[in-house]
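Below is one structure, written out as structure tokens; the observations come after it.
With one protein chain removed, the remaining protein chains of the complex are shown where they sit.
We call the chains A, B and C, going by the order they appear; numbering starts again at 1 in every chain.
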Amino acid sequence: MTLYSNRFSRSLDPLAAMLNNSLPFDQRLALEDVTGSLAWASAIAQAGVLDDHELVVITQGLTQIFQEFEEGHFEFREADEDIHTAVERRLGELIGATAGKLHTGRSRNDQVATDFRLWLLSTCQSLQGHLHHLQATLVARAEKDMGIVMPGYTHFQQAQPILLSHWWLSHFWALQRDQDRLDHLRQELAVMPLGCGALAGTALPIDRFQLARDLGFRSPAPNSLDAVADRDFAAEFLFWAAMTGIHLSRLAEALILYSTHEYGFLTLADAYSTGSSLMPQKKNPDPLELTRGKAGSLIGRLTGLLTLLKGLPSAYDKDLQEDKLPVFEAVDTLALLLPVMAGVLSTLTIHPDRMRQAIDSQVLATDMADYLVRKGVPFRSAHGAVAQAVRRAETLGVKLKDLPLEEWQAIHPDFQTDLFLVFDVEQGIARRSAWGGTSPEQVTEQIRLAKSLLPG
Amino acid sequence: MTLYSNRFSRSLDPLAAMLNNSLPFDQRLALEDVTGSLAWASAIAQAGVLDDHELVVITQGLTQIFQEFEEGHFEFREADEDIHTAVERRLGELIGATAGKLHTGRSRNDQVATDFRLWLLSTCQSLQGHLHHLQATLVARAEKDMGIVMPGYTHFQQAQPILLSHWWLSHFWALQRDQDRLDHLRQELAVMPLGCGALAGTALPIDRFQLARDLGFRSPAPNSLDAVADRDFAAEFLFWAAMTGIHLSRLAEALILYSTHEYGFLTLADAYSTGSSLMPQKKNPDPLELTRGKAGSLIGRLTGLLTLLKGLPSAYDKDLQEDKLPVFEAVDTLALLLPVMAGVLSTLTIHPDRMRQAIDSQVLATDMADYLVRKGVPFRSAHGAVAQAVRRAETLGVKLKDLPLEEWQAIHPDFQTDLFLVFDVEQGIARRSAWGGTSPEQVTEQIRLAKSLLPG
Amino acid sequence: MTLYSNRFSRSLDPLAAMLNNSLPFDQRLALEDVTGSLAWASAIAQAGVLDDHELVVITQGLTQIFQEFEEGHFEFREADEDIHTAVERRLGELIGATAGKLHTGRSRNDQVATDFRLWLLSTCQSLQGHLHHLQATLVARAEKDMGIVMPGYTHFQQAQPILLSHWWLSHFWALQRDQDRLDHLRQELAVMPLGCGALAGTALPIDRFQLARDLGFRSPAPNSLDAVADRDFAAEFLFWAAMTGIHLSRLAEALILYSTHEYGFLTLADAYSTGSSLMPQKKNPDPLELTRGKAGSLIGRLTGLLTLLKGLPSAYDKDLQEDKLPVFEAVDTLALLLPVMAGVLSTLTIHPDRMRQAIDSQVLATDMADYLVRKGVPFRSAHGAVAQAVRRAETLGVKLKDLPLEEWQAIHPDFQTDLFLVFDVEQGIARRSAWGGTSPEQVTEQIRLAKSLLPG
Partner (left out) sequence: MTLYSNRFSRSLDPLAAMLNNSLPFDQRLALEDVTGSLAWASAIAQAGVLDDHELVVITQGLTQIFQEFEEGHFEFREADEDIHTAVERRLGELIGATAGKLHTGRSRNDQVATDFRLWLLSTCQSLQGHLHHLQATLVARAEKDMGIVMPGYTHFQQAQPILLSHWWLSHFWALQRDQDRLDHLRQELAVMPLGCGALAGTALPIDRFQLARDLGFRSPAPNSLDAVADRDFAAEFLFWAAMTGIHLSRLAEALILYSTHEYGFLTLADAYSTGSSLMPQKKNPDPLELTRGKAGSLIGRLTGLLTLLKGLPSAYDKDLQEDKLPVFEAVDTLALLLPVMAGVLSTLTIHPDRMRQAIDSQVLATDMADYLVRKGVPFRSAHGAVAQAVRRAETLGVKLKDLPLEEWQAIHPDFQTDLFLVFDVEQGIARRSAWGGTSPEQVTEQIRLAKSLLPG
């Protein structure tokens, strides 16, 4: 029997009921639903709907239900079409007809929006913890790997030499933007729909500011129509999840490349590798590949919800029930990907020699142009001269640093013997010493700054 | 113990194992996996890997496993990381070391691609059955509601009167395109990866044409590298699902509108309506709203897979494991939405009077222009004259059909008394009698054509 | 001749050049590019690369180029492959070889990221102006239409009566969240990439904090690798655009419905309506339909950029050049949709009588349940009793308010003659007087609050 069965001559078609039933996923909001009801009971008691005794009875009943959920022995019935119905049904079993007073002045529309926001508020906090852990792992690697040099890439081509620590930290800042986005989202989440009824507000004299404080919200929603139909926060959460997924995917892709036979810069721990059913030698970076793949699914979930929202006029429509599954799936995905990535990072082995040997002397070409600049040659001409040298070396089949002096001088008279001093990777790195650059001092400074952003 | 544990010094990190484990979803391929293995056993026996006895033993073992799955008492173990591992493990329990011969010359890469295609081939057939049922329901409605007139809309504004049956049939043709797309997909699915090994082909003298015939494929895949990395078919399936979802959503949106208090054209059966926890009078079209909402998720699933595929170089990568969940979810969604829509359609009540009363006489304005055309006025001038009449009627606050003759004649001298004969809805409909139009004869012809496309 | 033609034996294939050429769109960054170069010239002068005279010469040249862009007579050449090349080429024409010194220590990677952020910073400000204008229009309508009642909907079904002003304001708050998102984005945009070089930082002793202040940034980016490859801000902008598009689409959809013949709640001004080439009577809400359609494209643009970003490893790759077109298109779209919507709103005509007549007495069913609650009946039982009455009225074919007293009393003895007093729409509205509700006092309070958020 549903909450509204008096209204209809027959019950839902079984397939339609299966379509309609949200309990398989919204039971995840069980604790928040009971918490919201406890606060609502107080609020309507203050508004005169419940007397003292009724409030006590309802509160005791709800508290017991809370425990049943926490301890995992709450029993659902087949007729429970959603978590709200299940709780109200159980309350009736425990305390009888008084249970029927709890829903006075409230609708499932404001109730579910409140539950969902409460759940996401605490989930965002826990995801921020996962993010912090991964950021701390990156800083720890940056500290541990200080001094290791590697080729820096643009366009997948060697560009300039950098410190590995600088590279690790580059991912720290992307995740820091994800932290900032969650901070903003938490502000947005902290607006309370409860007390908005189905759409028009509640007819009871509820103090919604008090109710918001009781439940830990910043303020009550200022417009009841908007409050029950607003799912911006769910979309914004999925955008956050997509961006965070992208950051993890970009890191994963780089690690997958660096762990190939061809790059050979690092080896993943066996604890984060898998093998092949056919090829005995294989050691595959499955967790990183799945990270990359799941980032695709996260983008799809965002698209799905945005598409749903775009299809509606302003108002609550049942379509909005489809907001929860993608959010839950995104949470579960990231609650797995973030710690797995931290595990991958803290257990992989770096091969500093392979990194150094991989550096082609061409990557100091910019420094060679700077050499001419220091002699007064305009950069654009210096750039052109070095480009010619690079091409000449390729034609002769020698490395740039092995191009004979006379060849350099044939290109530009300002090249002198001291040009060969430029082919020093460490000095090339040390020269990038403006704020944000790859020089050891700047990277050390960057580590200090990054640490200051991590919780105690 | 995994298939490849000899390769590694330690086992997978528990969270990474959770990420890696595909059994929760790929067990859905159990029957196809065993079917593929039965055919593979024959093929490698013919290639000399198994002797007659070994083939019998393996075949018996696999047959028993097939039954265990069918009867629902196959027991998974925690160490089973996917359905292939589970089947091979169980075969070992049943027949001993001979089980270890089955995977000769095969890889999970070609195996899973084969399983997935087999599964989708039969799933597409069953989805085509659901589509046919819904199409037949539309035709049945068109036959039953023959003669009922309604306003036809463009831009949400009344445009011209039409037959309700014509409107029902308009949805038939959209679904017919979905049928055609599935026909094309089934052709594409019927290409067999088995015998491609991990990527390079198999070193056994397998007759892949024979193998393809055994498994019901059209032909073996012509390139082993492509065969194991190709997921076009999964993307094409999700595109089909998205388009079908869109067709259902567009129909659902129209039915939702027509069932409002304001339109009042139809009433949904109680079996496809739900109520409100707060508002006693509410009767909501939840199944149709959820249809609309789930169409959004289907688009998201397509986007997710396309994004994943775009991120890969050509080759098999583990990311591809993420192909199955969205396909399974899309199948489950449509296997619910299609019959629910058929249920909604066959049980709703039409209100012919409301439909007819809703028709504003303005919707015959095009016929009024045609009236002038018949008197030799070029259409563009006729159109302008009637537009003036419409505006004049609005200014005077009368309906178009109540605009006095002198007003008409002030606009154009060719308007005569017989103009009022044009305001006959039935005749307006009957005049649209070219092929594909809304006249009763054409709609009857259309029903005949539609029926010819339905199976026996 | 390109900036790097010394490096290559032959020039780009013509089709590849067409693919590569970003000038058709990035010329939109012309003013920001020159502004950035002016500040860069000062910075490298301070770093000793330019002497005082050179700085003056370069500054004069750039200032002239700025004017040429502003006045629209800058001439592009076919060989200009992007805006940066065009400006450097022109500078050379104006001041000779000294121009070749400007690019010292800088790369197009940090340059374009800086240009783009500068451009978006000022664009966001102008978009916030458009948003404010639309918000102010909504508040003005709420004030003007105060006192008009209409049916409130959920599930497209009449739910409870509300004030039209409350409905207008519900859209104000959605746009306020869009404002908040732009505030957050502006914080994120205000981080300066300039001085990060191609990837590793600059080898010049640049004071990047001073440079940031000169250009109006909050701070320099702390990691050069991240700074040149970060496009989070572009994705976040497109997410903002998609959400704002959704808000406009939901409002547009509602207005389209309310302007139909069937609802008849409002009429769009002729200035925002179009006609038909065939049907003389048609008056179509094209601008609103296109608003709805373009919201779909905005979601597609977000998806496109996210997909692109997901496919990359961490580092600058040329793929990132595809970031600008979707952002420019989204800006142009919203710079049109926002003022058009304001125009639609301020010119439409409301039909208060149609709104009031449309209200079915069933929408007071919740109030009828509250009536029983006030007599001590638990809400759940009250709800059930009224649901029975609704059904009974439907069976008898009468309106709920016309159901005879004896029928009510047969259902529940607490129904008394005074029940008919509940069927007063104004009182039903006035009762929703908790914060955020639809009562006149609350709506007046809401208008006050909304006004406080608008700029002077």
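In this text, contacts are C-beta pairs under 8 Å (C-beta built on N, C-alpha and C of every residue); 3 or more make two chains touch, one makes a residue touch a chain.
All of these numbers come straight from a predicted model, not from anything done at the bench.
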Among B:Q160, B:T274 or B:T333, residue touching the chain not depicted: B:Q160
Contact residue for the chain not shown (choose from B:E93, B:D232, B:D353 or B:D402): B:D232
Selected from B:A86, B:L134, B:M279 or B:I299 as touching the chain missing from the view: B:I299
Contact residue for the chain not shown (choose from A:L306, A:V340 or A:V425): A:L306
Residue of B:R77, B:R177, B:R218 or B:K399 touching the missing chain in the full complex: B:R177
Positions on subunit A contacted by the hidden chain, ascending: 151, 154-160, 256-257, 259-263, 275-286, 289, 303, 306-307, 310-311, 358, 360, 362-363, 365-366, 368-369, 383-387, 389-390, 400
Interface residues of subunit B (partner: the chain not displayed): 3-4, 6-9, 49, 88, 97-105, 109, 152-156, 159-162, 166-167, 169-174, 177, 180-181, 184, 187-188, 195-206, 208-209, 220-230, 232, 235-236, 239, 242-243, 245-246, 249-251, 253-254, 257, 292, 295-296, 299, 302-303, 306-307, 309-310, 312-318, 366-367, 370, 373, 378-381, 383-385, 387-388, 390-391, 429, 431-439, 442, 446, 449
Touch residues of subunit C, complete complex, unshown partner: 2-13, 15-16, 18-20, 84-85, 103, 106-109, 197-198, 249, 253, 270-287, 289-309, 311, 317-322, 325-326, 336-337, 339-340, 343
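We take it that only the chains that are shown with their structure count from here on.
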Most remote chain, CA-based centroid, reference being subunit C: B
Rounded Å distance between subunit A and subunit C, as computed from the means of their C-alpha atoms: 23
Centre distance in Å when subunit A and subunit B are each reduced to the mean of their C-alpha atoms: 32
Numbers and ranges of subunit C residues touching at least 2 other chains: 154-156, 159-160, 257, 303, 306-307, 310, 366, 383-385, 387, 390
